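A single protein chain has been removed from this complex, and every other one stays in its place.
First chain written, first letter: the chains are A and B, and each begins at residue 1.
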Amino acid sequence: MNWLDTLLQGILLGGLYALFAAGLSLVFGIMRLVNLAHGDLIVLAAFLILLIVSSLGLDPFVAALIAAPLMFGIGWLMQYHLLNRTLGKDVLPPLLVTFGLSIVIQNGLLEAFTADSRRISAGTLETASMQVGGVNAGLMPLMTFASAVIVILALNQLIYRTALGRAFRATSDDVVTASLMGIRPNSIFAIATGLAMMVVTIAALYLGMRANFDPTAGPARLIYAFEAVIIGGLGSLWGTLAGGVILGVAQTVGAAINPEWQILAGHIAFLLVLLFRPRGLFPRAVD
Amino acid sequence: MASLIETRGLTAFYGDFQAIFGVDIRLDAGETIAVIGANGAGKSTLMRSIAGLIANQRDMVLHRGEAIGALGAPDVVRRGIALVPEGRKLFPSLSVEENLQIGGYGRRANGRWSLESIYDLFPVLKERRRNPATALSGGQQQMVAIGRALMSNPEVLLCDELSLGLAPVVIKDIYAAFSKIKSSGAAIIIVEQDIAQALKVADRVYCMMEGRITLTGRPSELERAQIHAAYFGAETHELA
Partner (left out) sequence: MTTGFETMTPESDAPAGWRSETGTRLARIFGLGALAAAVALAAAPFIVSRGVVQDLFFILTMLTLAQSWNLLAGYAGLISVGQQLFVGSGAYALFGLVILLGLDPILAIPLAGLFAMLVAVPTAFFAFRLYGPYFAIGTWVIAEVGRLLLAQWKTLGGGTGTSLPRDATRDMFGISALVDWFGMRPPAAADALAFWLALALATLTITFIYKLLRSKQGLGLAAVRDNETAARALGVDARRLKTLVYLLTAFVTGIVGALIYLQKARISPDAAFSLTDWTAYVIFIVVIGGIGTIEGPILGVLVFFVLQNAFSSYGSWYLLALGALAIITMLFAPRGLWGLISDRTGWELFPVRRILRGGTIRHDDKGGPNG
């Protein structure tokens, strides 16, 4: 077994998991909300891209460009009209409502698209590869990883260098005083979720091109996203990338030993981190 | 001509608890008024009602004659009424400069106040502009809080308990900046437990006790005994 190859595959897989997790991390950072339907929303976005590709005959990347603002809208509406009503001191409503939402989305997709496995065709990109440090790496995984890095860079720029980002941080600190600044918390939360959905669209693009997906694929994606966030540590997007990479490497190493152990290996890595570093590997100092 | 700010029969509740019982106050352009009273008298509740943090009936709070009682804080700020909240309430995740900048988020009006002019007003903030806001001393934090409210170039500035927890020397520095704030044209309502300071800066004074106005007038016209009675209640005795 070629360890270097396995390691590289794992790191690149981590890029995909980081993309899954970035939206989750962003929303939790701003409004302490974990959307249990997050994985199903990734799958929804993948089906949306598929729909655009098959009905308009467009390239997947162009389709994603069209899907992104649509997903922003869906996220905005979902947050403003549904999830904002669940925010408050009680943890139960957001959990149960998003759990219900997860079931609704899965079954809605099942009715609309049947349980068949789908794939977004990427043409030659699917098999293209290049040499990275003496090892052969697929072009698509490389692009996925690069996209993850770019997305995280962009989100950090947004959060730390723009007025909107200041508003995000202020609202996350103190909703009431933020309203004294003229910030409308309900709108801010909706914009944050909308942005998270755009990241979800990018994640969906790479998910769909890389592997088969079907309407019930959501929960597994949520779990990977969640594991990446916990391993990396709450509050840091770069930490989430690191978490994704560690998860990816654990999975590919597990798979290299025995293909049936891939997912289990990831869970074990997660439990180990939870055992020794309950706050994650790179948590933000202030919480 | 309508007053800048007027409250008519203002009442306010926290759940079932009534904090204010029919308060009438008035603020005219260019004025500085002070609301004094003991802890729990309802002064902060009054400020928060005007600022839109507490839900009131429409007609209980008027801005230039228009009913704003039912508006929420974001809308009240947009109208040019800014609150410096009790306890400063700076954003820990933001630096000093970012705390100032966020003050102008909802209302970007043209006027005297900008980052530069606020740094002129409180030069020590310029040195600490990149520090996390909560790392500053109490007095400096109060300056940030005032600057943050000024960034929206408000017509009306509401200041809730500026001197709370601050040393006398620091309080003096902060109120020293007041004349410059006044000269920029803002009308100001201050809530204070420090009676002496309040009487020094205010054109008119209201005294509250247990949710009601017990006294009002110009500082020069009020006697000490009157103020004591209104502040503490009729049964207290002068302590020499």
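In the analysis below, a residue touches a chain if its C-beta (ideal position, glycine included) is under 8 Å from a C-beta of that chain, and two chains touch if they have at least 3 such contacts.
Bear in mind the structure is a predicted one, so any value in this text is a computation, not a measurement.
> Can you pull out the displayed chains that the omitted chain is in contact with?
A
> Could you tell which one of A:Leu7, A:Val34 or A:Leu77 touches the chain left off the display?
A:Val34
> From the list A:Leu7, A:Leu58 or A:Leu95, which touches the chain that is not on show?
Reading the full complex, the residue touching the unseen chain is A:Leu95.
> Have a look at A:Phe168, A:Phe213 or A:Phe270 and name the one touching the chain we're not showing.
A:Phe270
> With the missing chain put back, one of A:Phe20, A:Phe47 or A:Phe226 would touch it. Which one?
A:Phe226
> Which positions on chain A touch the chain that was left off?
32-34, 36, 82, 85-86, 91-97, 99-104, 106-108, 110-111, 219, 222-223, 226-227, 230, 260, 263-264, 267-268, 270-271, 274-275, 278
Keep in mind that, in the parts below, only the chains that are shown with their structure count from here on.
> How far is the middle of chain A from the middle of chain B, if each middle is the mean of its Cα atoms, in Å?
44
> With touch defined as at the start, can you tell me which chain B residues reach chain A in the complex?
Listed in rising order, the residues are 51-53, 72-74, 77-78, 82-83, 85, 89, 91-94, 98, 101-103, 105-107, 148, 152.
> Please name which positions on chain A make contact with chain B in the complex.
On the chain A side, the touching residues are 163, 166-167, 169-170, 172-174, 176-184, 286.
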